[in-house]
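What you see is the complex with one protein chain gone and the rest in place.
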Amino acid sequence: MERHLFEADHDAFRETARAFCDKEIVPHHESWEEAGIVPRELWTAAGDAGLLGFMIPQEYGGGGARDFRFNTVVIEEITKARASGPGFSIHADLVSGYLLDYATEEQKQRWLPKFCSGETITAIAMTEPGAGSDLQGIQTTAIRDGDHYVLNGQKTFISNGILADLVIVVAKTDPAAGYQGISLLVVERGMDGFERGRNLDKIGLKAQDTSELFFDDVRVPAANLLGEEGKGFIYLMEKLPQERLTIAVVAAAACEGMLETTLRYVKERTAFGRPIGSFQNSRFVLAELATETQIARVFVDRCIEELNAGKLTVSDAAMAKWWTTELQKKVADRCLQLFGGYGFMTEYPIAKAYLDTRIQTIYGGTTEIMKEIIGRTMGI
Amino acid sequence: MERHLFEADHDAFRETARAFCDKEIVPHHESWEEAGIVPRELWTAAGDAGLLGFMIPQEYGGGGARDFRFNTVVIEEITKARASGPGFSIHADLVSGYLLDYATEEQKQRWLPKFCSGETITAIAMTEPGAGSDLQGIQTTAIRDGDHYVLNGQKTFISNGILADLVIVVAKTDPAAGYQGISLLVVERGMDGFERGRNLDKIGLKAQDTSELFFDDVRVPAANLLGEEGKGFIYLMEKLPQERLTIAVVAAAACEGMLETTLRYVKERTAFGRPIGSFQNSRFVLAELATETQIARVFVDRCIEELNAGKLTVSDAAMAKWWTTELQKKVADRCLQLFGGYGFMTEYPIAKAYLDTRIQTIYGGTTEIMKEIIGRTMGI
Amino acid sequence: MERHLFEADHDAFRETARAFCDKEIVPHHESWEEAGIVPRELWTAAGDAGLLGFMIPQEYGGGGARDFRFNTVVIEEITKARASGPGFSIHADLVSGYLLDYATEEQKQRWLPKFCSGETITAIAMTEPGAGSDLQGIQTTAIRDGDHYVLNGQKTFISNGILADLVIVVAKTDPAAGYQGISLLVVERGMDGFERGRNLDKIGLKAQDTSELFFDDVRVPAANLLGEEGKGFIYLMEKLPQERLTIAVVAAAACEGMLETTLRYVKERTAFGRPIGSFQNSRFVLAELATETQIARVFVDRCIEELNAGKLTVSDAAMAKWWTTELQKKVADRCLQLFGGYGFMTEYPIAKAYLDTRIQTIYGGTTEIMKEIIGRTMGI
Partner (left out) sequence: MERHLFEADHDAFRETARAFCDKEIVPHHESWEEAGIVPRELWTAAGDAGLLGFMIPQEYGGGGARDFRFNTVVIEEITKARASGPGFSIHADLVSGYLLDYATEEQKQRWLPKFCSGETITAIAMTEPGAGSDLQGIQTTAIRDGDHYVLNGQKTFISNGILADLVIVVAKTDPAAGYQGISLLVVERGMDGFERGRNLDKIGLKAQDTSELFFDDVRVPAANLLGEEGKGFIYLMEKLPQERLTIAVVAAAACEGMLETTLRYVKERTAFGRPIGSFQNSRFVLAELATETQIARVFVDRCIEELNAGKLTVSDAAMAKWWTTELQKKVADRCLQLFGGYGFMTEYPIAKAYLDTRIQTIYGGTTEIMKEIIGRTMGI
């Protein structure tokens, strides 16, 4: 089934993104996996190519195209290139929205130009060692003291944690006020008392830096408050659907990619004198995965349209998130199996895809939390 | 998520269809279930209401709206009314296409007016006791003898088998020529040697007549050949996608219907002092079903658009067919479970829905055959 | 894998049971299905054959063999004969335990002889319209008044409800005392104010009578109290493991039966010029079902040994119950599918098996309640 989502501009942008992946990412990814991180130069190159700031108004150095289809193009090309290292998505698909919608004019001028150029790498830090699913349970505090907030606490599992120059930190400015006491503060590289932990060793996403962040009496200028004090939780609720859809976009593209790779393999690999794809079991497995991938594709594309139209509900995003990522897990598992012993060898792309896949049902809100959200919308 | 499929005309037609169901079907369905069949009067009433011939050009007494969205409207309303008895779909969604696309002008004039009015009830007979999935394996023969074909053989599981006045019979006009020897013949009530077996006793679809048909030297006039001799198999291949999509449309609507009923139930029924819907397991089960039903809905609607645009591929239709019907089975099973003991009582709608559901993955091509088709399209 | 469970005595008893099924049940079952009930004569014939009282001491007219392997033999033969109508199991596998362990000597002498002969048919009534899973939520009361209890309330879904002469009724003798106020009373046919509702129409178990029971100021003699007042809930907890294992024994035997029938079918039925069993998908499906059925068999046999040794825990019984019945559902569904259209015809045994199967995950405690129990044992 043909996709109806894109127009000529998106197709052109896709060419740019694909060329960038081919040239700047693919040849180096393996060495980045060993390093556990990508180089800063990759980010500035991406900035030059227009892949980081396309959604930012031109006045701040961006492309002026706030249309999630452009985000989709980049996500898809990166996913198809199996480039799980570069944390562009956190920056361009998540943080961008917070800065565009909640930053003041002054903040925009201060942050956005380098956001677009890739000189400033961003992150968003919600999760703490003791609170992930339960965001209201965070314990990081930011107590107002004159023109500053004094920030104390610890975050963990922060994507781009090592590279980030600018981190949106979720903290309690009024610890007694429950979710209404939560605010967003922008912490910048170099502020006193802001330290990073080690780069965590993960099952997959080997070239992506994920780390702990420590805040010890960090004096964050009040001018770095994002939006209004006490509205942080509401902002998160507003932005989480887009984050979840982003993950679903990755999932759909990953399924397509794995399926393609596997289809090629089962046509070539033989056993018992026949291509292994010709065994009825293989055919049925692949037919099943192809069906569900196609269905995911149609649904995700539809969700992108809804998002662009400002109509993607919290529940729809949750549906897209859990279903496509659980599908991705299934596709990864079934495809790996079709590779036999080779599937277990990390030099095979399907093995890496399998490893990268496992986080998808966890971050951005677990499958369980998604079902809670949907259930609540249904009134139960 | 709002549906985008329909326009004002369809909505108006839905009102008609719904009113018809409420008035002419719902109050009587239970008694028809006992009878194992619906009365002929129901068909003429449906004809009067415009539910049978809307897709037939006005010159033959129809509504002139060949747009599958109208078919969708009727299917959905009947499904939501849980009216599994009336075999309108065979007539309006399947047979209609054959008559419109392959009948000669003379045949159209002969058959279509009463097709629209409901005076002529139709059926299509492919399956035989010895050949279902493997259509090319049929043994019914129609040997040309002057102006007639002499038809011999047996069909089984024919929907509308008892009521039908006009049956499209798939037969071998050239038994040696493989699939190229298959033709479609229209057999009419009253032809000598055409007998019906008993109305088969089924797990569900209790008010729908399904029967064997016997052909013993039936002399079918050559003027009743549909389309060209030897092209029958190709015609079937052309029309099966629409048949399969029809079944998927039923499936999606049935899922929505069951979910709604169940959601209502779990909010009212209590155990351990709480509505049973409030147990997390119930919530998660329903969130999962709601997600998949929503995803099915979006996919089916998209397939309807493709069909209307003449672009629904054999593979897409097969995907829609197997996936939505397997989903329907899952929804029926999980919902019934939430009713506890009551789910096992046939007076409860969920019990009937469960029973009607089980055929869906079988007729119109089994899930296994669908996967074969999809696999073949993938080149494996 | 050979079974190790049985000894010569059990094998001999199996011959008796099988002969009884072949002669007294199989030829009549279909007509009983139409009647919705089995005749009383079947019960006395079963009594004569020793199938009802084998576990009762000889002094009361029984066989004196309280060894659950004998129960197993009868359950298996009845299941393999697909004789879902006769409610012997309620009587011989469930009620027997209550009478043997909690009845006084006087009660035993009064009730057991006819229990063994089949003149007295028994039932046990826990469930009410408003309380099934939540047994403590029952509202039937039995208030002591002199030598009697005055019983008021309503039960539903009672197996053998129409035939039963003697019903163990769960009631609150002290409504304020929570589970410690629950007692068991034996209500007998003919007591004033004890009425039965209609024989309920069910998805399956067509020949088994299931009905509502009404108690309107029934004066039950105190001599009909079973065990101690206030201990009813504890008695139920003690006996439920055996009831659940009974259901698991049915499930395992049913899986074996369906598998056998289906295996025969797929070897005979052909499509595309080959037995349908020879398609790899059929082979894999059946291999999967055969594996799980075998595993269920080994586990159930082991549980029977544990029960006989007095060591079957509540949690083990719950595991056996939910897992084997969910498996039975899967086996029924997959096997039916392999029958194609024939699977939907009630004249095919697989269709009836499918219908009978659906209650198994519900009665005796739903799958959900089983998981609750197991989870609690795990300390969560």
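Should a chain be cited, it is by its letter among A, B and C, assigned in written order, with residues numbered from 1 in that chain.
By definition in this document, contacts are C-beta pairs under 8 Å (C-beta built on N, C-alpha and C of every residue); 3 or more make two chains touch, one makes a residue touch a chain.
Computed from a prediction, not measured in an experiment: that's the story for all the values here.
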Among A:Ala49, A:Leu100, A:Ala131 or A:Val314, which one is in touch with the chain left out? A:Ala131
From the list C:Gln107, C:Asn199 or C:Gln294, which touches the chain that is not on show? C:Gln294
If the hidden chain were put back, which of A:Ala45, A:Ile143 or A:Leu200 would touch it? A:Leu200
Just the residue numbers, please: which parts of subunit C touch the chain that's not shown? 1-2, 263, 266-267, 275, 277-278, 280, 282-284, 286-288, 290-292, 294-296, 298-299, 302, 306, 311, 313, 316, 319, 322-323, 368, 370-372, 374-376, 378-380
If the missing chain were put back, which residues of subunit B would it touch? 279-281, 284
For the chain that got dropped from the picture, name the residues of subunit A it touches. 127, 130-134, 137, 156-157, 200-204, 270-273, 279, 281, 329, 333, 336-337, 340-341, 343-347, 351, 354-355, 358-359, 361-363, 366-368, 371
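Here, only the chains that are shown with their structure count from here on.
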Could you name the chain whose Cα mean is nearest to the mean of all protein Cα atoms here? B
Per the C-alpha means, the centres of subunit A and subunit B lie apart by a whole-Å value of 44
Take the average of all CA coordinates in subunit B, do the same for subunit C, and state the distance between these two points in whole angstrom. 39
In whole angstrom, what separates the CA-based centres of subunit A and subunit C? 53
So which stretches of subunit C touch two or more other chains? 279, 281
